[in-house]
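Only a single protein chain was left out; the remaining protein chains are all shown in position.
Let's look at chain A:
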């Protein structure tokens, strides 16, 4: 009996509720979900990701260095364009010499920037000198453009007594406080959320500064990249995310790195304004970065630039045997020309033909040279003289760097904290005592006393 009464009470309550529910069953109501602003649809349809005709690639010059659309010509003055050219070629010369020096065992490791000089210089030129740079490891051209001396590049690679990094890191881990270039670290993509934090602080300080953050298309797979993009958008940070897509992460081609339309297509997913540019076109890189900078600072929002550079897809020239998808942009195969680093021999995963093909076909330096020649701002004489001069500068710096001693081994112990903890000081003293007895077994003669 009690059960029946309870049941009746439940039934009566449900009728009351049912009447109240009728208020919600109108046909033309709008969705009010807090999680998305969208209309209803009554047809089941999955959105198709578009990778066949993906986000188009912005360019200003054709392969012969001719301006395609005059309204996109940045009309840069001669001095500036010559600085572009000299920065890129000096970097290239330094790369060749330091690469060789590693092969000869003079430095332990090196990473070249072959084919990506345009991305570094075009973007660096579009920034203010005080804009903060967070790089990954293949952005030496940014420092070169900011007039970082050859002596200091070499000092870091040799870990000698002039290295501002005090000999602590492997070669190419440059940093320069004066030039607002944050010291490189090896873990990939860790710089991305850091750059966002720095941009937030710049916004709060009303510094009128943008932060630029470079990374490769492989590093963009890391969780830190996702974190950085999302934070930049939600916290409205004045930051430029600059992705260098050279088609390879060591041996891993982009077909194994992602299935979407590259990195640029991810931007809109985060609410970020995005563009894809031809990384071999220094003016395209310049224009995109310049506009992104202007708006990032004015509007306090992030921008994503994906710069496509050289990276031979595994099917170039097309391999009829291969069943892999031909991921080319038009017939514009893109690739990293050099090996990933001196620890890498890319002939293991790319054919020599591919590399030569691209080296001869298209290169940011040769494209810019064509432009300079057509403007009458450069000629063969100047080219020859500059090649000689730049090589000489690099060789001099190189020889000097080789001759200098390494820093004092006491520098092994400092800067762990701002102040040296007492326990660490004891360890430092114990090494000193050890060297007194066993010093002959250590390369002390190469180190500063």
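Note that in this section a contact is a pair of C-beta atoms (placed from the backbone, for glycine too) under 8 Å apart; a residue touches a chain by one contact, two chains touch by 3 or more; residues count from 1.
In this text, contacts and distances are computed from a predicted model.
Trainee: Which of the following names does UniProt give to the chain that is not shown: "DNA-directed RNA polymerase", "Exosome complex component RRP4", "Histidine-containing phosphotransfer protein" or "2-oxoisovalerate dehydrogenase subunit beta, mitochondrial"?
Mentor: Protein name of the absent chain (UniProt record): "2-oxoisovalerate dehydrogenase subunit beta, mitochondrial".
Trainee: Which one touches the absent chain: A:175, A:216 or A:409?
Mentor: A:175
Trainee: Which residue from A:196, A:264, A:305 or A:365 sits in contact with the chain not drawn here?
Mentor: A:196
Trainee: Who touches the missing chain here, A:228, A:262 or A:409?
Mentor: Reading the full complex, the residue touching the unseen chain is A:228.
Trainee: Tell me, which residues in chain A touch the chain that this view leaves out?
Mentor: 3-4, 6-7, 9-11, 13-14, 17, 132, 134, 163-169, 173, 175-177, 182-183, 185, 187, 190, 192-202, 204-205, 223-224, 226-228, 230-231, 234-235, 414-419, 421-424
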